[in-house]
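With one protein chain held back, the other chains of the complex are shown just where they sit.
Here the chain labels run A, B and C in written order, and each chain numbers its own residues starting at 1.
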Amino acid sequence: MTTENSNNMSEDVHQPSYKLDFMTFGFLLILTALTIWASYATGGTTVLAVSIAMTIATIKASLVVINFMHLRFDNIVYKIFVGVVIVLFLSFMLMMAVDYAYR
Amino acid sequence: MFSNASNFTNDVDLTFAIIIGISLFFLIGLTFLMIYFMIKYNHKKNPVATDIPGHMGLEILWTVIPTILVLVMFYYGWAGYTKMRTAPKDAIQIKATGRMWSWTFEYENGRVTDTLVIPLNKAVKLNLFSNDVIHSLYIPAFRVKEDLVPGDSNWMWFIGQQIGSYNILCAEYCGDRHSYMISKVDVLFPEEYEKWYKSTPKKALYGADAGQNLLKSNGCFGCHSVDGKVIAAPSFKGIMTRISEVKTDKGEEAFIKVDNAYIIRSIEDPNKEVVEGFGKIMPANNNLTEKELEQIIDYLKTLK
Amino acid sequence: MSENHTSNSEESFYKSKKGLASWIFTLDHKRIALLYLYSIAIFFLVGMTLGFIMRLELFAPGGQLMNPRTYNQMFTFHGVIMIFLVIIPSIPAVFGNFMLPIMLGTDDVALPKLNLFSWWLYVIGAVMALSTLVWGNGPADTGWTFYAPYSVTSDTDVSMLLLAAFVLGFSSILTGLNFIVTIHRLRAPGMGWFKMPLFAWGLYATAWIQLLATPIVGITLLMVVVERSFGIGLFNPALGGDPILYQHLFWIYSHPVVYVMILPAMGIISEIIPTSAQRTIFGYKAIALSSMAIAFLGYFVWGHHMFTTGMSGEAAIVFSFVTFLVAIPTAIKVFNWIATLYKGSIHITPNLLWSVAFVFNFLIGGLTGLINGALATDVHIHDTTYIVAHFHYTMFGGTIFVFFGALHYWFPKIWGRMYNTKLAYWALGLVFFGFNVMYGAMLVVGIQGMPRRYFDYLPEFEHLNKISTVGSWFLVFGILLMIFNLVRSARKGKKAPRNPWNGVTLEWQVPSPPPLHNFDHAPILSEKGPYDFSILGEINKYETTKIDK
Partner (left out) sequence: MEHYKVPNSGHNRDDEGKKMGMWLFLFTEILLFGGLFLVYAVYRFQFFDQFKVIAEHMNITMGAINTVILIASSLTVALSITAMKKGNNKLAVLLLFMTLALAAGFLVNKYFEWTNHIDHGLFMGNDVFNELARGEGMFLFLYYFMTGLHGIHVIVGSVLLAMVIYKIYKGKINQPNLVFHENAGLYWHLVDLIWIYLFPLFYLLH
């Protein structure tokens, strides 16, 4: 859903603009409300609740990085950098999980 | 190398041999090539160099060959390891405890010893526990080693295949007397083992004195001597007639006439009063019954 | 900040300004490099002296010179100094700082102030580490790995040393950060990625490891400090913590960091060998990309330090497998170096021989690493002196040998003088011989089952330990001889020309020693990459330029 929206936005904004800032802010607020609601709706710490909370947080984080931090206007190398860092961190998590889950 | 002391030695030594063999081939071959090139293409003999920027075929060749060799090594290492991590169900279960800086082994019938005694050709599973920091139980002759992680349980297993007495060493650094945390594993004929296992009364393997046995099986002698030498802690020699200079946990200094109550406090809550000049390393021991504490004190009184 | 120089551009960077302040507050990458060199040299001597004394202690079983506590503090301090104060900064901070901007054809790193700042962090960290010798409860006795829960309960001054390591970590991060930006932004016009010298590639791969792995160990060490101060059981099982978690976090950094040590060294080898052979490097792209491959794969093997902790079988297999994968790009490098000697026109120099000695030692170090990586054999040799020998072969026989080689290679460039070649060969011979005797014996005694960090050992290990200690005497003598030769030559040696070894990378196109802004003419780049010796004539026509020194 969000990716669609950011695609839409990128059509009318090619450089930083007040409009983009405000739209990002709006989405962030909505998502914050959503995640609080979801935490009640899913009832605390089920696997579902954790995944939903983390997914929403990740969408929010991407909004901040892409729009507020202007990654969308930046050179491709920055996008690669960010990708590498994310992959790396997730791999750390994954490999530790492989040890802990089967220990 | 290539002994047959345990059921793992052959696999491990074979893996060693394979990897060392391949390694020596490359080490000698490549060193020879380097020296040969340095002589053959010395600028005196070969004043003009030929530029060769690379060769795709060669690059592929020397990517593929090491890959294959590496997979072979991985396979042997993995195969040997898998055996080490799958213990048979009917193995003799022994609880092995490590603490600064001694070992104890507890058998299914309650026997407690400080050397490991096992029967020939029988699977033995050691369940590993530590009271303080990480230790590692290492029997070089058997090619086995496994860490004792406090707060967590770990295990190892093996089959002793040759009669004899082998070293047990501690391989994980654990403080001052890490290198003295040594014991033995005795592999006996099954009949002998059976006799040993049944004959000696519970918890009494060393001499007649109950107190001394308790100190031994609780690992006190890892730090305390009985002859006045300071190993890592005050000696027990003459302890019951001493005045101990201590620092309390509130930071005050005090002189305490050693009595029964003080000894018991020292054992159950050693960090409350710490003897001047020593660190807070003594593990608390709350497993001793009142009677046992009494026996210990009686023994300490004999050390003049 | 930079335009305050007025002098003519020929003057060497030593002379552009004078006085202590002009050094310790300098923004010039060359001066910062030398600041690093001198500080590292001091710590190297301290660390070596500790190592030497440990060897004397191990000459015979039983206490010889000290009690166990002192010995434990010694190997801890030896390890911490050698890792955090010597080998991690060594090649990047000294030769990287000095040579990288010149090799890329520019006049400084991208962020000169940050560069100075990271040296200052280094000094602060070093002072913090040394302060534990003087006050507090005595230097830490935990081993450089600071394993919990021992590091949490030890009554020595562990916290200060941990904080020092934290600060030093940040120094290392900032150096790496600076190099990445420099390489991205400041390459000379016309120098594409695959026209960079291979040393730059090595540094680039290294920088990414410094940047992305160091913070994890930083926060981990900080957690131990906080745990010691607040008595919380983050890693202490007595309070519910998990000591294995500490090991995971520690090795997530500390395995990749071994490639921080070796990749720049491999980069320097890829410079020295083509120059000595006077021909282009064999398989440029393979070498460049294998650096990146090693850096990347190196992140996923940390578990091989933990095979005996009761790690899950699944994890052990993955970690062992990836460990073997790292060996492949390393092998590619070695093969390409040797192929570069083929049909060259080889000039035997001290720097080439140091490099060849490196390849030999590193082969032993790397190949012994394969035994560590194989699961069944690692169980046997884990935490024995075999491991100690493995990492001295890679770190000392590898990185430090290259460091010495690089000192000989770039000596004329840095100090503008030549050294005594004969003495250099003697020193190299002694070091090489002593080194192999010493650590060769440790390899064997390790396989026989002598654990590491042992103050005392069983009588059956005595023989090999004696041999090992005797080896260390040759080593000491060789290193002192080398230092003597270099120090004397830096002041009294013959003046060096611009290009004594007929190299073609950009550092040979600037005067020896370089002026403040490095280049006195536009750098000459070949279309055919950094190791095109056909442009040698064009480069050397500047040789006649008068050097004022």
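Convention: contacts are C-beta pairs under 8 Å (C-beta built on N, C-alpha and C of every residue); 3 or more make two chains touch, one makes a residue touch a chain.
Just so it is clear, the model here is predicted, and its values are computed rather than measured.
Undergrad: Identify the visible chains that the left-out chain touches across the whole complex.
TA: So, taking every chain into account, the missing one touches A, C.
Undergrad: May I ask which residue of C:G51, C:P68 or C:P112 touches the chain that does not appear here?
TA: Answering carefully, the residue with contact to the hidden chain is C:P112.
Undergrad: Of the residues C:P101, C:P412 or C:P530, I need the one that contacts the missing chain.
TA: C:P101
Undergrad: Considering the entire assembly, which residues of chain A contact the chain that has been omitted?
TA: Listed in rising order, the touching residues are 15-18, 21-22, 24-25, 28-29, 32, 35-36, 39, 44-45, 49-50, 53-54, 56-57, 60-61, 64-65, 67-69, 78, 81, 85, 89, 92-93, 96-97, 100.
Undergrad: Spell out the interface residues on chain C facing the chain that's missing from view.
TA: Residue positions of chain C that touch the missing chain: 1-3, 8-10, 29, 101, 105-112, 114, 173, 177-178, 180-182, 184-189, 211-220, 223, 226, 230-234, 239-242, 245, 248-249, 517-523, 545.
We take it that only the chains that are shown with their structure count from here on.
Undergrad: Based on the touch definition given at the start, go ahead and assign the chain network to line, ring, star, complete or other.
TA: Basically the chains just string along in a line.
Undergrad: Rounded to a whole Å, what is the gap between the Cα centroids of chain A and chain B?
TA: 48
Undergrad: So the centre of each chain is just the mean of its C-alpha atoms; given that, what is the distance between chain B and chain C in Å?
TA: 33
Undergrad: For chain C, which residues are shared contacts with two or more other chains?
TA: 310, 313
Undergrad: Going by the touch rule set out above, which residues of chain A reach two or more other chains?
TA: none
Undergrad: Enumerate the contact residues on chain A facing chain C in the complex.
TA: Spelled out, the residues of chain A in touch with chain C are 77, 85, 88, 91-92, 95-96, 98-103.
Undergrad: Can you name the residues of chain B that touch chain C in the complex?
TA: Residue positions touching the partner: 1, 8, 11-12, 15-16, 19-20, 23, 26-27, 30-31, 33-35, 37-38, 41-43, 46-55, 58-59, 62-63, 66-67, 70-71, 73-74, 76-82, 84-85, 132-134, 136, 138, 140-141, 143-147, 149-152, 154-155, 167, 169-180, 182, 279-281.
Undergrad: Given the complex with chain A, which residues does chain C contribute to the contact?
TA: For this pair, the touching residues of chain C are 184, 212, 216, 248, 252, 299-300, 303, 310-315, 318-319.
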